[in-house]
Structures are given as structure tokens and as C-alpha cells.
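The chains shown are only part of the set, and none of them has been moved.
Note that the chains take the letters A and B in the order they are written out, and that residue 1 is the start of every chain.
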């Protein structure tokens, strides 16, 4: 149930209302939009009479029931106001959201060595990425395939973060590793294969780290929003939804099928930011740029792209990874479109940043770090 | 098998080669690109020795076998040169192709009356469409649903064509109607449900009309190209491929799933122009604009959009149709992006055209036409 307050409702009145509602066996959650304030009621609201709520205050504009099975993730819950997921990286605070620049996340499928990940971090940073992705714990179809370097990889990610100033995003597969991963990661990724691992969702929902929730291979839009709902219901509102291709009958020329219409569909259903991963969606590096362009045009808030120093020798997902020159070219091709849509961050203090990074790199190389 | 000639090969040499090859029990087809000329050999080329062909002329640069099951539709067949499908409409010659402006096709699912289709034609023309779509014979899931006005609808389309100067595209479901449809239509549409109606493909392949080949609901990229191959093999090279959404597990918020990656995938496989139908792909008018933007960004050559004077009262496909103001708004939103990519035709002589149309309309209304 949502209570929309009239424009200019006094704060005192809203506080009174919150106090009153707290006695009703529901949890009220405040959502402050540009023009209006809305109060979402969580709990068993089936018994509550709409008129009874309406009568609580003359400043109430409207009381609405959310009929969809997803509540906190629904657009109505924030009265149509998109949410912003703010992430504090060493260099700057990055905001994921509909009214913010498109955030580029780049890096390898798995962290293969310290040198490799630091090198990648500096290269993708120089080209304009804001976050470094890289798997320390890897979900692999085969138990005999490389499973990630685990804790060592986390250490190397920490170095890359320190050297580059980039934010770090890495996947959590097991709640047992949540603490150690959280010590390095700025964003926790839940992979497609764990999208309905409800135990894990509850646990990342109990942290305050932003969560990057990838869509399951055959998850419907509703399944996906319900999984996000698990995280929000556990107390963590910082969820970014990432479409990474769905499984269809045609798998000959692409690994998965990018469901580009998920962008406008989600925009109409939820306030959460929307990311696209054109690398996993297609499985082919040569298709990444055109799919990223399409995603920007369709209105995505973030792009996650696989970049590897030497894709031919990658321990995983080589065919879908861009090498450094390809990634630079990729950024050159998508930047004008991002600007065209007014969704691109102009680089600030670039020179000093680079200098700082280069200094960090020099220090790292001579063992000071 | 493809014979690529060296740049600057004399025409006489090429003619000699064609004559020679005609005696080899294969059909040579000439493809003239910007820089080079290529000769495709059709027939049982399995027995032909590549070196033997190579020795036919010192102007031969390379002789290649096409290993894919589709031959004439393959990009190699034209040595990487995109093909151009030229259509002569009353107003102008329109070219579908990778190096040409994006062509917008608009109109209702079915032609419901003369007034309705003429009205629509003038409105979509004014907004920038180059072709009018409209079904005279409709493939409907139910035998009890409206099946189209048939020959009357063709007459009305002819009026709309004459009044507006737009080209006409309409669906052929039955070879028996091919002749009468061809007397009005500038482009023949083969619908998704007939994509593997091989008898029909052969028959439209035997005409010289451009064919708009919609992808089947669960056709793989290869199935689709093989259907195009039927048309080309029958002698008609003027095929435009149209992605209109595929059938997947998620049909709650969209009617089908737009396979946007089909654009770059096809670009790497075939020389044929590529169109996108965001109306059928999504089944929701509110998703059409963002999907059209994505399609332009991904590099499509044409867009087919459903427009109806009054979607609420449409005899078919109302929920996915734009009304006139929506379509005007749609064109305003996609035009800047088309220009951004250098894929938009600047309107020429707009005033005089409109005047002409208005005059035609006036004539039509007073019964002169």
C-alpha cells in the first residue's frame, strides 16, 4: 500500500503519520521524490481499509494498493520516482540511476593474476570505465574448469582498486565468503545461476552493499523482480538489475538472446537502475559494440563489458572479451551516443587523476604498496 | 563458389570469363562492388577444382568456396558488398540498404476502409514515412476473426498510394492472389507464419517485386536465411529481412522478444537489408519508440511500425498500434538519432509535396480520382 502526500506537506505532519502507522502492524517506508513524498506500507495490508488511511491526515493526496506481487521494487512504491544507487569508490561517488550518466563497468571474467588485473584496471580506467569487474570465485559449469583464485584474487582486486581508484564489483557465490568479499568489493554481484538462490539473496539483502542482480537464464521479468524484492525486503534498497541475455531456441550465432525490451518494460514496472551486459548476452566480442549502442538508445543506466589483456589466452569467456585496443575503440564509439542522450559524464581532472594512478602504479611496481 | 576479380579488371576479361563458366554446368552471377567485381557460381560446384578456376584468368584475385548452407544470401557471395533494394514509389525511388537512410514503413495492421487508409497514408507521409503498410488479406489465428477486406482493400490501397505518393507494402498469403496484389503493391510481404511456406517463397521468387521476408516465430537465423535463399535462388535478389520478435518463455509483458542482436549477426552473414518491426516484437505501443531507437543504434536499415487512426477500435492488433499524434511524436524522437548516425533522409521539396498530396486528397474527396 502506498500513501502519496500532497506537495508541500509539512515534515511534522509526515512524522506524525509515520508514528501513527507504526502502531498498525506494518512497516512504513519513506520515499522522497522531487515533488512529492510517498510512504510505502510493508506487511499484511490486505486487512487495512483505504478510507481509514485516507482519514489519517488532510495532507494525504492518495492511498493506493500495489496489486503486483513485487511491492518494494515496484515503481508505484516510490510514486514513480526512479531510485539512485550511490557507490563510493576511491576516486569519486558514482550514482546509478535513470537521471545519471551511463556507468561503464569493465574487466575480465576472472582475475588471473595481480599484474593482469592491475593492468586491466588502469587501461579500462583510462578509457573511461568507472568500475572494475573480475571474478575471484567463479561459477563454472564444469567442476574441472578453473574456479577462480579466491582470496588471492581478492587481494589482487584490492591492489587494482588502490592503484586505479576504480570501484570493484565481484561475484558472491557463497554466503561464507560474503564478509571477505565485502572487504574489497564496492558492489556485490549475484550471478545468473544464483538469481533464485533465495538464501543468498536474503544474506546480501542483510548487508548495506549495493547488489548487482543478474537475470537468470530463463527468468521472467516477474521472477527477476521478485528476486530483487527478496533483497529489498531484507533491508537493502541498493539493487541494480542486469540483463545478460536469456536462453532461447537459437544459440548458433549468439550464446544467449539479449532481451533489449527488458529496458523499457522494467522502466515501467520498477524504480531500480537497469544495466546491460552485452558480452554475456551475445558471447561474441564482435557484437558487443552494436548491442551497447542499442542498450544506450533504449535507455540503460549502466553497461558491463568483459575486457581481457589477451582474450585468446583467457581462462574463461575469451570469445566474448574485448582486448584493450578494442575496449578503447568501444568507448570511442559509444561515448558520442551517450552524450547525444545527455547520459555521459564529462571527464573531470583527468590529467591529475592519471598522474595519481601512474604514481600509484609506479609505487605498486616497486613494492611500496 | 565465389570468384573475386582484381581491382581494375577489364570488362572484356570478365565477359570472357562469364562465357567460359557458362559451359561448366553452373550459373555465374555478377556482383559489382565499389572496388571489385565478384562472380558467384551457382550449381553443383562440389566437383569443381579451385585451382582450375584460378587458372582461367590472370585477373582472378581469389577463388573461394562458400561453406555455409546459404549461398546467394551470404555476404561472401557479394564479396562483402551490401546489396541495395531499390523500390520505385510514385514520389521517389527508395533504396533499402546499409549505406542508405533508414526507411520508415507505417500503417495499420489491416485496411479497414478507404477513408481510414487514405487518412493514415497522408498522416504517416506527413510525418516522414516512405511506405504505407496495410493488410488486405490477413493471417489470423482464428477462422472467425476478421480476415481482411481482400480485393476491396487492394483498391483502397491503390487510392491511398495515388493520393499520398507512398509506396505500398502488403502481405501475400496465397499464390492465387499474387497477381492482383502485385498490381498495387510495391513490396510483397511474406508473414512470419509463412516464412517456411516454400511453395509461396518460390512463387514470389519468380516475380521481380521486392520481398519483405518476416522472420518466423521460432526460426533460427539460419532457417531465415535459407528461406531468403529460396527467393534468391528462384531469381529474385530483392529481399529485405524483417525481425519481428521471436517466441520465448516470457510472454507476460511483451508479445514476443525482439532479437536485437539479429542486426549485427545478419550484418556479418548476409548482404541483404535488415528491417525491424518493433510493433509486433513487443505488442505494446508504449514500447515501440525505445525499441526503434535501439534498432537504429544497432544499425537497422528500415523500421516497420503499426499506425492506426483509432487503435482502441482497430479490427486487429490495436494494443501495439500508435495513433497519429503518437506516430508524429515517434518520428520526432527517432529522427535526431537517425541523423546522428547519418542514416536519415533530409526532406526535399516538402512543401510542394504536401501541396501535391493535399491537392490529390482534395481531388479524391470530390471524386475526381
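List of remarks:
Operating definition for what follows: a residue touches a chain if its C-beta (ideal position, glycine included) is under 8 Å from a C-beta of that chain, and two chains touch if they have at least 3 such contacts.
No experiment lies behind these values; they were computed from the predicted model shown.
All together, the complex described by this structure holds 4 copies of its single chain type, of which 2 are visible.
Operating definition for what follows: only the chains that are shown with their structure count from here on.
Mean C-alpha position of subunit A lies 38 Å from that of subunit B. The touching residues of subunit A, when paired with subunit B in their complex, are 218, 220-222, 246, 248-250, 252-254, 257-261, 263-265, 268-269, 281-282, 286-287, 290-291, 293-299, 336-337, 340.
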